[in-house]
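== chain A ==
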Amino acid sequence: MSDKPKFAMYWAASCGGCEIAVLNIHEKILEVDANFDVVFWPVAMDAKYKDVEAMEDGSILLTLFNGGIRNDENEHIAKLLRQKSKILVAFGSCACEGCIPGLANFSPIHEILGTAFSTISTDNPDNLRPQTAFDMPEGQIRIPTLYPVLRTLDQVIDVDYYMPGCPPESHQIAAVIDLVIQVLQGKAELPPKGTTIGAGNSTVCDECERTRNMKTIKEFDRIQFSQTDPELCLLEQGIPCNGPATRSGCGAKCPSAGAQCIGCYGPAEGVEDYGARLISSFASVIDATDPEEIDLILDGLVDPAGQFYRFNLAGSMLRASKAAFKANGS
Partner candidate 1 sequence: MSDYIFYPGCAMESSARAYDISLKAISKTLGIGIKDVDDWNCCGATEYLSISATPAYALIARNLALASRQVNGSNTVMASCSACYLNLTKADHNMAVDPKFGIKINQALEAGGLSYQPGALEIKHILDIMVNDIGLEKIKSKVKRPLEGLRVAPYLGCMVPRPDYASRFSDAEQPVELDMLLESLGAEVVDFPLRTACCGGHMTQISPDTAFDLINRLVKAADDQQADLMVTACPMCQMNLDAFQGEMNHHFKTNFKMPILFFTQLVGLAFGYEASELGFGLELVSAKSALSKLGMKAPESDSAAKVKKPPKGELPMPAPLPKMPRSAEKEATQ
Partner candidate 2 sequence: MTKNNEEPRIGVYVCHCGTNIAGVVDVENVATWAKEKLGTQGVVVSRDYKFMCSSLGQELIEKDIKEHNLNRIVVAACSPHLHEKTFRTATSNGGLNPFMCEMVSIREQVSWVHTDKVIATEKAKSMISGGVARIVHHEPLQPMSVPIHPATLVVGGGISGIQAALEIADAGYPVHLVEREPSIGGHMAQFDKTFPTLDCSACILTPKMVEAGNHPNINLYTWSEVEKVDGYVGNFVATIRKKARKIVEADCTGCGICQEKCPKKVIDDVFEAGLGYRKAVYTPFPQAVPNYPVIDVENCTYFEKGTCKVCEKFCPTNAIDFEQEDELISIEIGNIILATGYDLFDARKVSNYGYGRLANVFTSLEFERLTNASGPTGGEIVLRDGKTVPKSVGVIHCVGSRDKNYNEYCSSICCMQSLKFAHLVHERSGAEVYNFYIDIRTPGKGYDEFYLRLVEEGTNFIRGKVAEVSDTARNSEEEGKLIVQVEDTLVGKQRRIPVDMIVLSAALEPRADAKEVGKLFGISCSANGWLIERHPKLDPVATMTEGIYIAGCAQGPKDIPSSVAQGAAAAARVIGKIQKKEIELEPIRASVIEEKCSGCRICNNLCPFNAILFHEDRMVSEINPALCQGCGTCVAACPAGAIIGTGFSNEQVLSQIEGLLMLNIEAAATD
Partner candidate 3 sequence: MTELQTVDLPTTIPKHKKSLLSEVAARTAGKSNIEMCIQCGTCGGSCPSAADMDHTPRAIFALLKAGVRDEALRSNTPWMCVSCYYCTVRCPQDIHITDVMYTLKNIAVEEKIYTDSTAPDFSKTFINMVENYGRSFEVGLAGIHNLKHFIGRLPGMTPMVIGMLTKKGMPITPPKRIKGMAQLKKILKRAKELEAV
């Protein structure tokens, strides 16, 4: 084994896009290889959990952990990697705030299983459900146990840094890797623990090129149903664009391409609840004082909770609260 610092990456409840994003840093990947010894990265190389278990505590320098915690296997590996890593980064929206898998937290577990195994599109005549343990001639086989909710990584383990994005932009990944290499070479210092890295301090509007004016909204509409002015701020045109509340760093890709920001970079620094910011700001600029008219305008926001919490339902104040966990505790 070389004495290069060790690098690990793992996916829990996520789509795999984050892994692709890492590979998408082009030749920079060679620098990773040059500077790190990749010890565990299931999507890229073969490795066994027991190999990790055998490592010394704190022996991995950098772990990029993506995905939320949906089952006992996720939790086990998260805890294991925490134990073995010096720096553990919640990598990507799923790990940071739950992302799309977290939207399942709107539904109780029986509904989720029902959707997966008992809808018309599923060929499951005996209405079987997977079981965690099953005896086969070769011995008992196990599949991980599903949890009733998806939790964000920092709801389960201590996290050193957060790197938002669905997935994080490649140039941001490259920059972070550069930074770590510079730290290794003694040319830079690590930011304080808990910092969000690979992103900006402001919001998407900061990077958006569209013209902005005073805002008064008379009507909300879905982008697929309306003709928008390519030069003008989408929100001013009644398109519910999450840009004003979403952390900068992506380069305002979506608004530049004519689509509204859906918020994958999460809240800006210091914001307690991402959705609350959007609720407050959107409602503030509605142009109506009559309750009925307000409701009429709000009808244009078809799925407000989905709009405001698409990426961070699991990490939101209400859904992550102790009271919420406790209320349905048993």
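If you want to know what made the cut, all candidates are chains of the complex that A comes from, given by their letters.
Operating definition for what follows: contacts are C-beta pairs under 8 Å (C-beta built on N, C-alpha and C of every residue); 3 or more make two chains touch, one makes a residue touch a chain; residues count from 1.
Here the structure is a predicted model, which means the values were calculated and not measured.
Put simply, of 1, 2 or 3, the chain that touches chain A in this complex is 2.
By the touch criterion given at the top, residues 201-206, 212-216, 233, 235, 243-245, 248, 267-272, 277-278, 280-281, 284-285, 322-323, 326 of chain A touch candidate 2 in their complex.
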